[in-house]
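This is the structure, below, for whatever I ask next.
Here the complex is missing one protein chain, while the rest keep their positions.
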């Protein structure tokens, strides 16, 4: 039977940033329906949110535990299929675990949780349940990022030798958290954010993007983490040297004190025969650089783009797609997997091309390695999983 | 009572281009619901479309006439509020007229209809009904276009002297219509497209954008229209000199034979004290040029952007928004007006900042003036309304 | 015998703009030596200029007539070979004519002179003398412009259908000539500038560039010339529709009131199979646009660039060349022709790839056609030569 994917949400009360983004991304293609939520630990916020979202008040719950329990009891034709978790980092692990153990698929904001230890538990739960967990490393949802991965994998650049990735923001150049700004407040507080500040919030995105496009895994790093703004406990700035398992080396920069930068995620890779460049702020262009022929500018939606990228494209070339479309692509990949699951297929997440629990685990290992490296006098820290 | 705006659709069967765009644009913000449709003149296509869209089969109608009649009889709590018309040009007028006369608001793709005469009728119907008609000149939905209009209107550039606008595409550089490509076929056929080829399809967008940002109206033009590709009846290429009612002059280019161009809508205005530049393919940047100080790059989502533009922005700066978000902004403006209408307010479309029936009328006058000018030996053709 | 090309200069006294540019362009490659000059109608300015340029005071002359007469009497081993004329427009014709008639080659700033009638005379004098006249349409000196011409001529774009060229500046957006600024003063005075304001000063550059790259000749135009700034006699702004002899059509914009623009000469051509784009302010990149494969960015100095362009390149790729190098390329082409002339060869200017007296004649015809078109009510004015 043809039905929409029914989704419940944990977090994302009115005024939250990423919750609204998830909802728009889920809504865009008309095949996912928000049916319930536990939007806030404050009952009135949750209620007001549900109301603003046109939800049945009965399905606006005071807590994720209530939601999962109550939904479980609903008839299959009404019951949600999946839970979207959009809370701060410290509230990813428990709802994800409970949802999976209760038979619900999960799509969760990054980073996956607070530690490698938690991540390993989630890996186990996912495996045991056979259910689907998608992690919203949004940036791998862009068509041109998928094209980049495909091109690297095709060998046109030869063996990849260098990977330079940076994620520079400026919004924390001043102690914004002291003004009561919510986004800044929880991100700079280890209780909600975990071990990592900038490296958790944006460094994991950069590391994930580098691994996704290069098709290689970071095996070691030498990091310099700083709390540039006085009074911060967590890093707001990181620079590091990288090693990859294919022999490539590189540099990763993640900073939130680059005053004047917006959301400048930028990656370049160079192989023996050429290189590529992609910038999130102009996401519909992918630049290929060659020593012996003109630079090529691949553009989203053009006829010569691969089927892989086209699958994640909604408009003809020159009709720019953006962040919400990339985000929606993660939701659509997740939805395709859930649909196949419902029809009884066994799910191999690689096939659906969404970031999964293993990516989440590597993200946690990345954070822990950064923190360790920055504290030690030796140069390199290996990452082993 | 808090309810979604319920929308019916005319046209947009599976495989159509602009119908899917309208649906995504309407769905994005979660407050508009597609409840019914007459998607195609072919019954099976309409049914298949309704099914793919998860619609109640009873509300998938064989024709727009059926849809309007049937919906009118439904209880107010179920009945659609508005009709979205996404058919080729020749099928805008009749459904729009019937819908308005039947008490439904209308949102219709551009150009408004096939002639100034039809447009004048629609102006009358809108006035008489007191209902809302929005025209999807998508490009005025971009936040940076709204910012541009605001800046011009604020006087920072002084009196506007020059307006250069172009819309260059390359997809019709070859006789694509002969291959059976549907989009090319109807656009190059006067029966479906009307008097204008490129000038109707994209020239009206360019003219509308120029008038929107400049706050002035085109009063005359001197046009050179061509059917560059052999065998075409309608123009696929146009260049013209322009006059504006504030004394400014300018140039408008609209071509679909600029091989290699995508969807390059590009506008520049210059006043006594400075100028601005905006390009649709990189829509989140607005360039301000000054003789006596550095160029300024305004960026969507930054704190210094006006409230007007922020109202039409969904993500923080550096998280690029695109064509679908601009399109969704037209839908949201329309939805705000409908909501106010429901609460009994009288609607002044200028206040809601969506292109309306008067813009549609001017678009038709623009097309007719272009065709007239191109055929005559005299230089200028006035546009009077 | 190996000797430098010895050059005399008419105009270019201290404080003049284009004279210093000519001198740097001539000096860059070390094979052209300024040996004498009549730099100003004011004796003391001429003397001071000669002194600042380390010239022998005996060869600093009070007038171009004196210079040409005196140099003619010097022994061949000392005598200048060529005259560089860098005066305002009204002082191009007479010195050029006298120099040629006295046996000296000429390199002269654009536009060639004040009228088609004068230009025709110069064409005759050049033919009769067999000597070389080069016109400094600087912008055709850029390597990427030469590459563009070569690519068009190679047929990779198919038949050219559209030519869009613009030259937008902002420096005359205010009545600068009233402040005593010399450059503005003579350019806005018909006595020194001739019939054309902006169309003479920059429009001729744009027209020349369009003809050079397209390999076609403008055969007709429909122009709208304006004196936007109050009190101006000559045009400071022009827009026009164009026809070319190969059947292409296009648009030319030349304005000096685009407040905030610098020196924005920008050209695009589209053929049946693709197009190209070049912008003078970023001159080392040439963009090729294709419907069916990625855009290509050709870059000065790269290995894949043609020999034609490489001949006019001094540095490896990524070491940007600019305006002075382009200017120097015109001088070097001129110098190559002079060297060949000295060795007894007959000179075919096309072979040396510098703008010549015929280009100058076409420029004058362009100006006269613009002025005529702007005054008449009929649409098109043909250009016949």
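Residue numbering begins at 1 within each chain, and the chains themselves are lettered A, B and C in the order written.
Following the convention adopted for this analysis, a contact is a pair of C-beta atoms (placed from the backbone, for glycine too) under 8 Å apart; a residue touches a chain by one contact, two chains touch by 3 or more.
Bear in mind the structure is a predicted one, so any value in this text is a computation, not a measurement.
Only one of the listed residues, C:4, C:159 or C:375, touches the absent chain: C:4. Among the residues A:88, A:111, A:143 or A:275, only A:275 touches the chain that is left out of the figure.
Of the listed positions A:5, A:133 or A:173, the one in contact with the omitted chain in the full complex is A:173.
The missing chain, though absent from the display, is touched by one residue of B:60, B:288, B:357 or B:383; that residue is B:288. Touching the missing chain, out of A:29, A:118, A:237 or A:325, is residue A:237. Seen across the whole complex, the unshown chain contacts subunit B at 288, 291-299, 302-304. Residues of subunit C in touch with the missing chain: 2-4, 17, 20-21, 23-24, 27-31, 34, 51-54, 169, 171, 261-264, 280-284, 299, 301-302, 314-325. Contact between subunit A and the absent chain runs through residues 157, 161-162, 164, 166, 170-171, 173-174, 222, 224, 226, 228, 237, 239-241, 249-251, 253, 255, 257-261, 268, 270-275, 288-291, 295, 376-379.
Here is the rule we go by: only the chains that are shown with their structure count from here on.
Summarising the inter-chain layout, the chain whose CA centre lies farthest from the centre of subunit B is C. With each centre defined as the average position of its C-alpha atoms, the distance from subunit B to subunit C rounds to 44 Å.
Centroids of subunit A and subunit C (each the mean of its C-alpha atoms) stand 55 Å apart. In subunit B, the residues touching two or more other chains are 171, 261.
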